[in-house]
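Let me begin by presenting the structure, written as C-alpha coordinates, before commenting on it.
The complex appears here minus one protein chain, its other protein chains still in place.
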Amino acid sequence: MNKSSNQLIDYTIYLGDCALILGQRNAEWCAHGPILEQDIAITNITLDLIGQSRNFYQYAAQLINAVENKNATEDSLAYLRMERDFKNLLICELPNGDWAQTVLRQFFFSTFQQLLFEKLKDSPDEHLSAIAVKSIKEINYHIKWSGEWVIRLGDGTEESHNRMISAVNNLWMYTGEFFIAADYENSDLILLKNKWLDKVKDIFDEATLTVPENVFMQTGGKTGNHTEYLGFVLSEMQSLQRTYPGAEW
Amino acid sequence: MNIQIKKFYYGDIPDGASENEKPNTHKLTEASWPLWEVFMRSKQGLDHKHAGSLHAADAQMAIENGRDVYTRRQEGISIWVVESKYIHASNPDDSEMFYEPSEDKVYRHPTFYDLPDELKHM
Partner (left out) sequence: MSLHDFEKSFQNKIDNEIKIEPKDWMPEAYRKTNLRQISQHAHSEIVGMLPEGNWISRAPSLKRKVILIAKVQDEAGHGLYLYAAAETLGMSREQMIDDLNSGKAKYSSIFNYPTLSWADMGAVGWLVDGAAILNQVMLCRTSYGPYARAMVRICKEESFHQRQGFESLLVLSKGTKEQRDMCQDAINRWWWPSLMMFGPKDSESTNSDQSMKWKIKRKTNDELRQSFIDMIAEQIKLLGMTLPDPNLKWNENRKHYDFGEINWEEFWSVVKGNGPCNKQRLVARNKAHDEGAWVRAAAIAYAEKRKNKLKIKAA
(Lines give C-alpha, C1' and ligand atoms only; values in the text may rest on other atoms or scores of the structure.)
Protein backbone atom coordinates (compact mmCIF):
# COMPACT_ATOMS: atom_id res chain seq x y z
CA MET A 1 0.00 0.00 0.00
CA ASN A 2 1.47 3.36 -0.92
CA LYS A 3 1.45 6.36 1.32
CA SER A 4 -1.14 8.37 -0.53
CA SER A 5 -3.79 5.65 -0.66
CA ASN A 6 -3.18 5.03 3.02
CA GLN A 7 -3.71 8.71 3.68
CA LEU A 8 -6.88 8.77 1.66
CA ILE A 9 -8.26 5.84 3.66
CA ASP A 10 -7.36 7.48 6.96
CA TYR A 11 -8.89 10.76 5.89
CA THR A 12 -12.11 9.12 4.75
CA ILE A 13 -12.35 7.20 7.99
CA TYR A 14 -11.71 10.39 9.95
CA LEU A 15 -14.66 12.06 8.22
CA GLY A 16 -16.85 9.02 8.87
CA ASP A 17 -15.82 8.75 12.52
CA CYS A 18 -16.70 12.38 13.28
CA ALA A 19 -20.18 11.95 11.80
CA LEU A 20 -20.85 8.60 13.46
CA ILE A 21 -19.70 9.51 16.96
CA LEU A 22 -21.57 12.81 16.97
CA GLY A 23 -24.61 10.99 15.58
CA GLN A 24 -24.34 8.37 18.32
CA ARG A 25 -24.21 11.13 20.94
CA ASN A 26 -27.09 13.13 19.48
CA ALA A 27 -29.17 9.96 19.29
CA GLU A 28 -29.20 9.91 23.09
CA TRP A 29 -31.69 12.79 22.87
CA CYS A 30 -34.21 10.69 20.96
CA ALA A 31 -37.22 10.26 23.29
CA HIS A 32 -35.66 12.62 25.85
CA GLY A 33 -35.77 16.04 24.16
CA PRO A 34 -37.09 19.24 25.77
CA ILE A 35 -40.25 19.28 23.62
CA LEU A 36 -41.63 16.93 20.96
CA GLU A 37 -40.94 19.20 18.00
CA GLN A 38 -37.28 19.58 18.96
CA ASP A 39 -36.90 15.90 19.76
CA ILE A 40 -37.91 15.28 16.17
CA ALA A 41 -35.63 18.06 14.88
CA ILE A 42 -32.43 16.86 16.52
CA THR A 43 -33.23 13.31 15.48
CA ASN A 44 -33.34 14.44 11.85
CA ILE A 45 -29.81 15.77 12.34
CA THR A 46 -28.79 12.48 13.92
CA LEU A 47 -30.09 10.57 10.91
CA ASP A 48 -28.22 12.91 8.55
CA LEU A 49 -24.96 12.40 10.45
CA ILE A 50 -25.18 8.62 10.58
CA GLY A 51 -26.09 8.66 6.90
CA GLN A 52 -22.93 10.67 6.18
CA SER A 53 -20.82 8.25 8.19
CA ARG A 54 -22.17 5.32 6.20
CA ASN A 55 -21.23 7.03 2.93
CA PHE A 56 -17.69 7.64 4.12
CA TYR A 57 -17.27 4.14 5.58
CA GLN A 58 -18.59 2.47 2.46
CA TYR A 59 -16.08 4.36 0.39
CA ALA A 60 -13.27 3.66 2.86
CA ALA A 61 -14.15 -0.04 2.84
CA GLN A 62 -13.98 -0.06 -0.93
CA LEU A 63 -10.53 1.55 -0.81
CA ILE A 64 -9.29 -0.86 1.83
CA ASN A 65 -10.55 -3.91 -0.02
CA ALA A 66 -8.94 -2.75 -3.24
CA VAL A 67 -5.45 -2.50 -1.78
CA GLU A 68 -5.49 -5.11 0.95
CA ASN A 69 -7.83 -7.82 -0.24
CA LYS A 70 -9.84 -7.67 2.99
CA ASN A 71 -13.57 -7.80 3.69
CA ALA A 72 -14.00 -4.39 5.21
CA THR A 73 -17.58 -3.06 5.36
CA GLU A 74 -19.26 -0.01 6.84
CA ASP A 75 -20.08 -2.15 9.86
CA SER A 76 -16.63 -3.64 10.34
CA LEU A 77 -15.29 -0.08 10.38
CA ALA A 78 -17.91 1.15 12.85
CA TYR A 79 -18.11 -1.89 15.09
CA LEU A 80 -14.76 -3.66 15.08
CA ARG A 81 -12.22 -0.91 15.69
CA MET A 82 -11.03 0.24 19.11
CA GLU A 83 -10.52 3.67 20.68
CA ARG A 84 -7.02 4.13 19.28
CA ASP A 85 -8.27 3.44 15.76
CA PHE A 86 -11.02 6.04 15.86
CA LYS A 87 -10.02 9.40 14.43
CA ASN A 88 -13.00 11.57 15.31
CA LEU A 89 -12.59 15.05 16.75
CA LEU A 90 -12.70 15.07 20.54
CA ILE A 91 -15.67 17.41 20.58
CA CYS A 92 -17.84 14.72 18.95
CA GLU A 93 -17.37 12.21 21.76
CA LEU A 94 -18.02 14.52 24.73
CA PRO A 95 -21.17 13.82 26.73
CA ASN A 96 -24.19 15.82 25.55
CA GLY A 97 -24.49 17.89 28.71
CA ASP A 98 -27.58 20.07 28.63
CA TRP A 99 -29.44 21.38 25.58
CA ALA A 100 -27.16 24.44 25.51
CA GLN A 101 -24.02 22.35 25.20
CA THR A 102 -25.63 20.08 22.61
CA VAL A 103 -26.74 22.88 20.29
CA LEU A 104 -23.47 24.79 20.70
CA ARG A 105 -21.43 21.71 19.85
CA GLN A 106 -23.61 21.16 16.78
CA PHE A 107 -23.11 24.75 15.74
CA PHE A 108 -19.30 24.63 16.15
CA PHE A 109 -19.04 21.30 14.38
CA SER A 110 -21.45 21.99 11.52
CA THR A 111 -19.88 25.37 10.80
CA PHE A 112 -16.49 23.68 10.56
CA GLN A 113 -17.91 20.80 8.52
CA GLN A 114 -19.45 23.19 6.02
CA LEU A 115 -16.13 24.97 5.38
CA LEU A 116 -14.35 21.65 5.07
CA PHE A 117 -16.91 20.17 2.70
CA GLU A 118 -17.02 23.28 0.53
CA LYS A 119 -13.37 22.50 -0.21
CA LEU A 120 -14.02 18.77 -0.43
CA LYS A 121 -16.55 19.48 -3.16
CA ASP A 122 -13.65 20.46 -5.42
CA SER A 123 -11.61 17.41 -4.53
CA PRO A 124 -10.22 15.46 -7.49
CA ASP A 125 -11.51 12.36 -5.72
CA GLU A 126 -15.01 12.12 -7.17
CA HIS A 127 -16.36 9.89 -4.39
CA LEU A 128 -15.46 12.35 -1.67
CA SER A 129 -16.64 15.21 -3.80
CA ALA A 130 -20.04 13.54 -4.32
CA ILE A 131 -20.48 12.85 -0.61
CA ALA A 132 -19.59 16.46 0.13
CA VAL A 133 -22.12 17.82 -2.36
CA LYS A 134 -24.89 15.73 -0.84
CA SER A 135 -23.90 16.45 2.76
CA ILE A 136 -23.59 20.21 2.41
CA LYS A 137 -27.32 20.57 1.91
CA GLU A 138 -27.90 18.81 5.21
CA ILE A 139 -25.15 20.72 6.97
CA ASN A 140 -26.55 24.10 5.92
CA TYR A 141 -29.74 23.23 7.77
CA HIS A 142 -27.81 21.98 10.80
CA ILE A 143 -26.03 25.34 11.00
CA LYS A 144 -29.27 27.26 10.67
CA TRP A 145 -31.03 25.17 13.31
CA SER A 146 -28.18 25.12 15.82
CA GLY A 147 -27.18 28.77 15.21
CA GLU A 148 -30.73 29.91 15.92
CA TRP A 149 -30.73 27.92 19.15
CA VAL A 150 -27.42 29.45 20.21
CA ILE A 151 -28.92 32.92 19.70
CA ARG A 152 -32.20 32.00 21.36
CA LEU A 153 -30.54 30.62 24.47
CA GLY A 154 -27.78 33.22 24.62
CA ASP A 155 -30.31 36.05 24.43
CA GLY A 156 -33.19 34.25 26.19
CA THR A 157 -33.49 34.18 29.97
CA GLU A 158 -30.80 34.76 32.55
CA GLU A 159 -30.62 31.03 33.16
CA SER A 160 -30.28 30.13 29.50
CA HIS A 161 -27.64 32.83 29.04
CA ASN A 162 -25.60 31.44 31.92
CA ARG A 163 -25.95 27.93 30.60
CA MET A 164 -24.66 29.09 27.21
CA ILE A 165 -21.66 30.67 28.88
CA SER A 166 -20.88 27.38 30.63
CA ALA A 167 -21.28 25.55 27.35
CA VAL A 168 -18.84 27.93 25.65
CA ASN A 169 -16.37 27.42 28.49
CA ASN A 170 -16.72 23.66 28.31
CA LEU A 171 -16.40 23.35 24.56
CA TRP A 172 -14.07 26.09 23.35
CA MET A 173 -10.89 24.16 24.16
CA TYR A 174 -11.97 21.45 21.73
CA THR A 175 -12.33 23.73 18.71
CA GLY A 176 -8.62 24.31 18.05
CA GLU A 177 -8.25 20.74 16.86
CA PHE A 178 -10.47 21.42 13.84
CA PHE A 179 -7.70 23.32 12.08
CA ILE A 180 -4.58 21.36 13.01
CA ALA A 181 -3.87 19.02 10.14
CA ALA A 182 -3.11 15.38 10.81
CA ASP A 183 -0.55 13.76 8.52
CA TYR A 184 -3.38 12.45 6.32
CA GLU A 185 -4.75 15.98 5.76
CA ASN A 186 -3.78 18.98 3.66
CA SER A 187 -1.94 21.58 5.65
CA ASP A 188 -4.02 24.43 4.17
CA LEU A 189 -6.69 23.47 6.71
CA ILE A 190 -5.49 26.39 8.81
CA LEU A 191 -6.92 28.76 6.21
CA LEU A 192 -10.43 27.82 7.29
CA LYS A 193 -9.88 29.04 10.80
CA ASN A 194 -10.63 32.71 10.24
CA LYS A 195 -13.77 32.02 8.27
CA TRP A 196 -14.99 29.75 11.03
CA LEU A 197 -14.21 32.37 13.65
CA ASP A 198 -16.06 35.05 11.66
CA LYS A 199 -19.21 32.97 11.49
CA VAL A 200 -19.00 32.11 15.18
CA LYS A 201 -18.52 35.77 16.08
CA ASP A 202 -21.55 36.78 14.01
CA ILE A 203 -23.78 34.37 15.83
CA PHE A 204 -22.21 35.10 19.22
CA ASP A 205 -22.85 38.82 18.72
CA GLU A 206 -26.52 38.19 18.22
CA ALA A 207 -26.52 35.76 21.12
CA THR A 208 -24.85 38.34 23.41
CA LEU A 209 -21.98 35.92 24.00
CA THR A 210 -18.24 36.58 23.79
CA VAL A 211 -15.57 34.49 22.17
CA PRO A 212 -13.03 33.30 24.78
CA GLU A 213 -9.41 34.21 24.34
CA ASN A 214 -6.11 32.56 25.24
CA VAL A 215 -7.61 29.14 25.85
CA PHE A 216 -5.33 26.12 25.77
CA MET A 217 -6.54 23.84 22.99
CA GLN A 218 -6.96 20.10 23.45
CA THR A 219 -5.93 17.88 20.55
CA GLY A 220 -5.46 14.23 19.79
CA GLY A 221 -8.72 12.91 18.36
CA LYS A 222 -7.48 12.82 14.78
CA THR A 223 -4.61 10.54 15.78
CA GLY A 224 -6.55 8.32 18.17
CA ASN A 225 -5.63 10.02 21.45
CA HIS A 226 -9.12 10.38 22.85
CA THR A 227 -10.85 11.38 26.04
CA GLU A 228 -11.89 8.61 28.39
CA TYR A 229 -15.48 9.04 27.21
CA LEU A 230 -14.95 7.38 23.84
CA GLY A 231 -14.28 3.92 25.25
CA PHE A 232 -17.73 3.83 26.83
CA VAL A 233 -19.42 5.11 23.70
CA LEU A 234 -17.77 2.33 21.69
CA SER A 235 -18.31 -0.49 24.15
CA GLU A 236 -22.03 0.27 24.23
CA MET A 237 -22.32 0.76 20.49
CA GLN A 238 -20.29 -2.33 19.61
CA SER A 239 -21.61 -4.73 22.24
CA LEU A 240 -23.70 -7.00 19.98
CA GLN A 241 -21.08 -7.24 17.25
CA ARG A 242 -18.47 -8.09 19.87
CA THR A 243 -20.62 -10.66 21.68
CA TYR A 244 -21.71 -12.52 18.54
CA PRO A 245 -18.77 -12.34 16.14
CA GLY A 246 -19.65 -12.83 12.51
CA ALA A 247 -23.44 -12.78 12.99
CA GLU A 248 -25.63 -11.04 10.40
CA TRP A 249 -28.27 -8.61 11.66
CA MET B 1 -77.48 13.51 28.96
CA ASN B 2 -75.65 11.24 31.31
CA ILE B 3 -73.94 8.41 29.57
CA GLN B 4 -71.27 6.52 31.41
CA ILE B 5 -68.68 4.91 29.21
CA LYS B 6 -67.09 2.19 31.24
CA LYS B 7 -66.08 -0.17 28.52
CA PHE B 8 -62.38 -0.71 28.55
CA TYR B 9 -60.91 -0.35 25.10
CA TYR B 10 -57.38 -0.38 23.83
CA GLY B 11 -56.49 3.26 23.94
CA ASP B 12 -59.37 4.09 26.24
CA ILE B 13 -58.66 3.12 29.80
CA PRO B 14 -61.40 4.68 31.94
CA ASP B 15 -60.67 7.07 34.76
CA GLY B 16 -60.36 5.25 38.03
CA ALA B 17 -58.97 2.07 36.47
CA SER B 18 -55.95 2.34 38.66
CA GLU B 19 -56.05 1.95 42.41
CA ASN B 20 -53.23 4.34 43.07
CA GLU B 21 -54.52 6.91 40.64
CA LYS B 22 -53.87 10.36 41.97
CA PRO B 23 -55.73 13.43 40.88
CA ASN B 24 -53.39 15.88 39.21
CA THR B 25 -53.24 18.78 41.62
CA HIS B 26 -50.20 20.30 39.99
CA LYS B 27 -50.81 23.83 38.69
CA LEU B 28 -49.41 24.73 35.31
CA THR B 29 -47.37 27.89 35.58
CA GLU B 30 -45.09 27.63 32.60
CA ALA B 31 -45.64 29.90 29.59
CA SER B 32 -46.17 27.51 26.73
CA TRP B 33 -45.25 27.73 23.06
CA PRO B 34 -48.25 28.81 20.99
CA LEU B 35 -50.02 26.47 18.59
CA TRP B 36 -49.53 26.91 14.82
CA GLU B 37 -51.32 25.54 11.78
CA VAL B 38 -49.07 24.25 9.03
CA PHE B 39 -49.95 24.36 5.33
CA MET B 40 -47.87 22.48 2.80
CA ARG B 41 -47.44 22.58 -0.95
CA SER B 42 -46.72 18.99 -1.92
CA LYS B 43 -45.38 19.89 -5.35
CA GLN B 44 -44.92 22.88 -7.58
CA GLY B 45 -48.22 23.91 -9.14
CA LEU B 46 -50.49 22.76 -6.33
CA ASP B 47 -52.18 24.74 -3.56
CA HIS B 48 -50.93 24.72 -0.01
CA LYS B 49 -53.03 22.29 1.97
CA HIS B 50 -53.51 21.97 5.70
CA ALA B 51 -50.94 19.45 6.96
CA GLY B 52 -51.50 19.65 10.71
CA SER B 53 -50.56 21.63 13.80
CA LEU B 54 -47.54 22.03 16.02
CA HIS B 55 -46.08 24.18 18.76
CA ALA B 56 -43.32 26.73 18.25
CA ALA B 57 -41.99 29.82 20.01
CA ASP B 58 -42.07 32.01 16.89
CA ALA B 59 -42.90 31.96 13.20
CA GLN B 60 -39.41 31.06 12.01
CA MET B 61 -39.29 28.14 14.41
CA ALA B 62 -42.78 27.10 13.34
CA ILE B 63 -41.63 26.86 9.72
CA GLU B 64 -38.60 24.83 10.70
CA ASN B 65 -40.63 22.58 12.97
CA GLY B 66 -43.05 22.16 10.08
CA ARG B 67 -40.12 21.04 7.95
CA ASP B 68 -38.87 18.64 10.62
CA VAL B 69 -42.27 17.21 11.54
CA TYR B 70 -44.25 17.20 8.31
CA THR B 71 -41.71 16.60 5.52
CA ARG B 72 -39.89 13.53 6.82
CA ARG B 73 -41.11 11.56 3.83
CA GLN B 74 -40.81 14.21 1.13
CA GLU B 75 -44.38 15.40 1.64
CA GLY B 76 -43.72 19.02 0.81
CA ILE B 77 -41.65 21.68 -0.92
CA SER B 78 -43.15 24.85 0.54
CA ILE B 79 -44.58 25.66 3.96
CA TRP B 80 -46.95 28.29 5.31
CA VAL B 81 -47.58 28.68 9.00
CA VAL B 82 -50.12 30.77 10.86
CA GLU B 83 -50.63 31.00 14.57
CA SER B 84 -53.84 29.08 15.28
CA LYS B 85 -55.42 31.95 17.17
CA TYR B 86 -55.47 34.04 14.00
CA ILE B 87 -57.62 31.56 12.10
CA HIS B 88 -61.22 32.70 11.89
CA ALA B 89 -63.74 30.02 11.06
CA SER B 90 -67.37 30.04 10.02
CA ASN B 91 -69.85 28.80 12.55
CA PRO B 92 -71.45 25.41 11.95
CA ASP B 93 -74.76 26.91 13.20
CA ASP B 94 -74.75 29.10 10.10
CA SER B 95 -74.40 26.14 7.78
CA GLU B 96 -78.01 26.23 6.59
CA MET B 97 -78.02 29.87 5.53
CA PHE B 98 -74.45 29.77 4.31
CA TYR B 99 -74.31 26.69 2.17
CA GLU B 100 -77.76 25.38 1.41
CA PRO B 101 -79.02 28.29 -0.73
CA SER B 102 -76.58 27.26 -3.46
CA GLU B 103 -77.95 23.76 -3.62
CA ASP B 104 -80.82 24.59 -6.00
CA LYS B 105 -78.75 26.69 -8.38
CA VAL B 106 -78.07 23.84 -10.70
CA TYR B 107 -77.88 26.21 -13.66
CA ARG B 108 -74.44 27.27 -12.40
CA HIS B 109 -72.99 23.89 -13.35
CA PRO B 110 -71.96 23.06 -16.92
CA THR B 111 -73.77 19.72 -16.82
CA PHE B 112 -77.09 21.61 -16.57
CA TYR B 113 -77.04 22.39 -20.28
CA ASP B 114 -78.16 19.81 -22.80
CA LEU B 115 -76.29 20.33 -26.03
CA PRO B 116 -76.10 18.31 -29.24
CA ASP B 117 -73.32 15.73 -29.35
CA GLU B 118 -72.04 17.22 -32.62
CA LEU B 119 -70.94 20.34 -30.79
CA LYS B 120 -67.21 20.00 -30.14
CA HIS B 121 -64.74 21.76 -27.92
CA MET B 122 -67.19 23.19 -25.44
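Note that the chains take the letters A and B in the order they are written out, and that residue 1 is the start of every chain.
Note that in this section a contact is a pair of C-beta atoms (placed from the backbone, for glycine too) under 8 Å apart; a residue touches a chain by one contact, two chains touch by 3 or more.
Since this is a predicted model, take the numbers as computed values, not measurements.
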* Just name the one of B:Gln44, B:Asn91 or B:Thr111 that touches the chain not displayed here. => B:Asn91
* To do: Pick out which of A:Asp122, A:Glu228 or A:Glu248 touches the chain that's been left out of the picture.
  => A:Glu248
* Structure fact -> Of the candidates A:Ile151, A:Ala167 or A:Leu230, the residue in contact with the absent chain is A:Ile151
* Can you list where subunit B touches the absent chain? -> 1-15, 17-26, 28, 30-33, 35, 52-55, 57-58, 61, 69, 72-73, 89, 91-92
* Asked: What residue numbers in subunit A mark contact with the hidden partner chain?
  -> 20, 24, 27-28, 30-40, 43-44, 46-47, 50-51, 53-54, 57, 74-75, 78-79, 98-99, 151-153, 155-157, 159-160, 163, 236-237, 239-241, 244, 247-249
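Throughout what follows, only the chains that are shown with their structure count from here on.
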* Asked: Roughly how far is subunit A from subunit B, going centre to centre by Cα mean, in whole Å?
  -> 39
* Structure fact -> The answer for subunit B against subunit A in the complex is residues 33, 54-57, 60-61, 64-65, 68-69, 72
* Structure fact -> So, in the complex, the side of subunit A touching subunit B is made of residues 35-38, 40-41, 44, 144-145, 148, 152
